[in-house]
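Missing here is one protein chain; the remaining ones are kept as they sit in the complex.
Each chain carries a letter (A, B and C) given by its place in the written order, and its residues are counted from 1.
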């Protein structure tokens, strides 16, 4: 079944493989009248593209985005926006090894079980490269949210045992180190850890945190399409993510109600909460506080050590992966988390435009 | 927007409030020919219904399910199955307190922000009572999976600091203690902890674990509709859940690739994995191992202590919640997790029936 | 697959069989704040219910609707509205005849081919009785449209060879004759024709026309979700409909562009069209003129003559249908056409609330 679309109203459909002709997305349902151009989207792609630091694969992909439709005279027209990124660095090489063997930690075996065969070149559709299309589409969502005063900011909070100290928090610092940690000291420690792992032909997991500020209260649909349910789906759909939490997340297991409940209060005439254990979402609906989510990224499965596995004829074999791979997924995934969060928030804000009869009447100037 | 439906092919739409006439679900897309009756579904509802232990609200709801359509001569017909549960214990009482005030930790404020007003009686649509409809629908999914040899089993793994010991694991034990812990010793300790909290008019969070065994490899759609993304959405949509993880979950943050990768091997001619850090899902597609997920449930927000909050006129006020509330959500939610997991797995197994041309041809006896 | 839902934002899911416990609908996505009660909805059901004229089956169904959820203190809450109609006149009788034989002109054979068996009592899910749920849900859509100044009016335009004369058109007259023709003279002629057919144990087809006035220009999504495509789907989904047309409809085959094009002009400062060959829709988007559609209803397939058919064991047999059947479908279907048209128009007006960035900003008071 079709599973390459995300969102109901702001609807993104992606395509493309790691080593095919290219990849991209159709953004359908984008409101008309938004100023957008390739340069703006490119900024986001450049944050994800390979080769930006020593912690990223040196594969040299320009990741140049082209807008093929849906924008006229510098503005979105309301019709589908086609974003295409051509692949330029598909090395012709001998894939016979991974063509026949299933890489541990990868989707190879699942793809063969599902489809009977697969495009094995660079992971095909299951390559992390697929997320470039998400970033391109997400850039548009981020721009709309920005116009509405909403900011989406993600960063790497923890690598291995090394966690940022909020006392040292500097969002700008994130752009200075190749690990996207907003704490200089932690980033330096983590860099040493990752370098050591690279020497050991190994990789590490990491934790990404994302803050979405200024979302009005009332966003999210009760029951199945809760805002947190949709965010969970959005972020868990990023390849290497194995866990997702909102607000206090897994800490709530040990918490008491008297600790976990946030009091509502009034500050300068506005409704606020004294604390934000909820992470900005209560009962699936935004409560007006900053939305806080965290995603656990597993270590890059492509490591350069010998591993035990099987081939497609069900023989037990050894595999030794070659090629160009990141020792850590998270830094390049930070902007992917932002993209997915933004698409979710925007889609649900668009869903919410008809929650009352008054809103509907107002849209048509009947109130 | 409509947000009360779950699933694409096996599609469940629920309705109902805590203190209205009743609640229930339409199950659309259920295959024809399944033997099902009210007794079978009732068993699952009885696991969730209130009053089953001292840790559950004494509200006396029979939660009797009635099948109104879609079943003929004891079998599903393929047309919508309507499941209805009438509310019988809506105490007429004075709701003026919670009608005007926003309960901390609840969706009250969000509902008013979204809809302009709300059915405040017992939480209305945002009451945990809404999950009865999920359980009724989920029972049907569970029966189909069982027919296919797939088992879904959830239980409470941890309450506060008290965790089960897998050496003592007994699934049957889960049904002996009111806390649904499959470890007698841990359950006893936890019982004391919860009793103490009840005296303190407080509540606790907990961790629920769910195992889904025997799912064939190849289930899940790459990219946005990954199996784990769909499970995350399904389980996070349960009211009190604040985090969801698969396999090693948040532990992957500290793991190395060499530790986290599971080797494929052959056992009795079958593909298996030497370990199961992946929790049965790789790249969003089932890998044939047992699927393992965990959900963090926050403490019941309805505690009987005085709390600070605001009223709908934006005055800061005190609130003291009365009524019938559980000191812990998780034990009654165990079967809800099973229901949501089952609906997800089944829906995606149904989605997968057309993944290859050969399968499609076979269905129509053309191969 | 699930096929019992209609609409994307205002989403209606129906259930129920002719001779089961009952039938009804969940209306999800209805804006909060609409005043609605059972009496209002009942008026629409009474127009459809059997036994209202000599041209309708005498089956005595009260068709009493009950609102089980989603309405509080007389207003919609924004959560799912459950509408249920119990069946009260399921005659216990010998169904062995139609249980085994496929009635010509009915879905019996298709149901067995699809599902392996079927609820044969009174046609089960494929009974026209299913449309009662549409009417109940449609009544809510009609009320919202009315609040927005939009009227939906259908009537029988032609029965056999007898067509209404627009010079005699009186919408009120429609309610005076059992055939729902808004022309007294034509209705009398048609009555004689239908009476004659009843004596001959035969039935007749008819044409229903529907006018939707005051829909603003700009409604409809280009390409696949055009307003006329959605209307066509909505109306064609009514059991007996075999054709649907908009504006000049099939007459366009013979028309020239110079005749078929409608000139735009200005009348009292407003954009109007000099003619309305388009039927209010151009390129799939409303043009501000009255929307005009027509649906061709086939003759009731349940006639009381002997007919040739087969049984489920593939023997050629004779069948003689007994029971209670209308000699003409259209008069009772008029309100069903209104319901389907209203749900479509409303759903697409709700879809249209985010067509521009300005509208989105306005909804959130950011413009």
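Note that a contact is a pair of C-beta atoms (placed from the backbone, for glycine too) under 8 Å apart; a residue touches a chain by one contact, two chains touch by 3 or more.
Model, not experiment: these values are computed from the prediction.
Seen in the complete assembly, the chain not on display touches A, B, C.
Per the touch definition above, the residue from C:71, C:303 or C:339 contacting the chain not shown is C:303. From the options A:125, A:189 or A:298, the residue with contact to the unseen chain in the full assembly is A:125.
Residues of chain C that touch the chain left out of view are 1-6, 8-9, 14, 102, 104-107, 109-111, 113-116, 125-126, 130, 158-161, 197, 200, 202-207, 216-226, 228-234, 236-237, 239, 241-266, 269, 271, 274, 278-279, 282-288, 296-303, 305, 307-310, 314-316, 351-352, 354-356, 358. Considering the complete assembly, chain A touches the hidden chain via residues 1-5, 7-11, 13-17, 20-24, 26, 28-29, 32-33, 66-70, 72-73, 75, 77-82, 84, 114-119, 124-125. Interface with the hidden chain, as seen from chain B, comprises residues 8-9, 29, 31-34, 76, 78-79, 144, 147-149, 216, 222, 349-351, 353-364, 366.
Definition applied: only the chains that are shown with their structure count from here on.
The pair of chains sharing the greatest count of C-beta contacts is A-B.
Centre-to-centre separation of chain A and chain C, using mean CA positions: 44 Å. Mean C-alpha positions place chain B and chain C at a centre distance of 38 Å. Shared interface positions of chain B, defined as residues touching 2 or more other chains, are 1-5, 8-9, 14, 114-116, 125.
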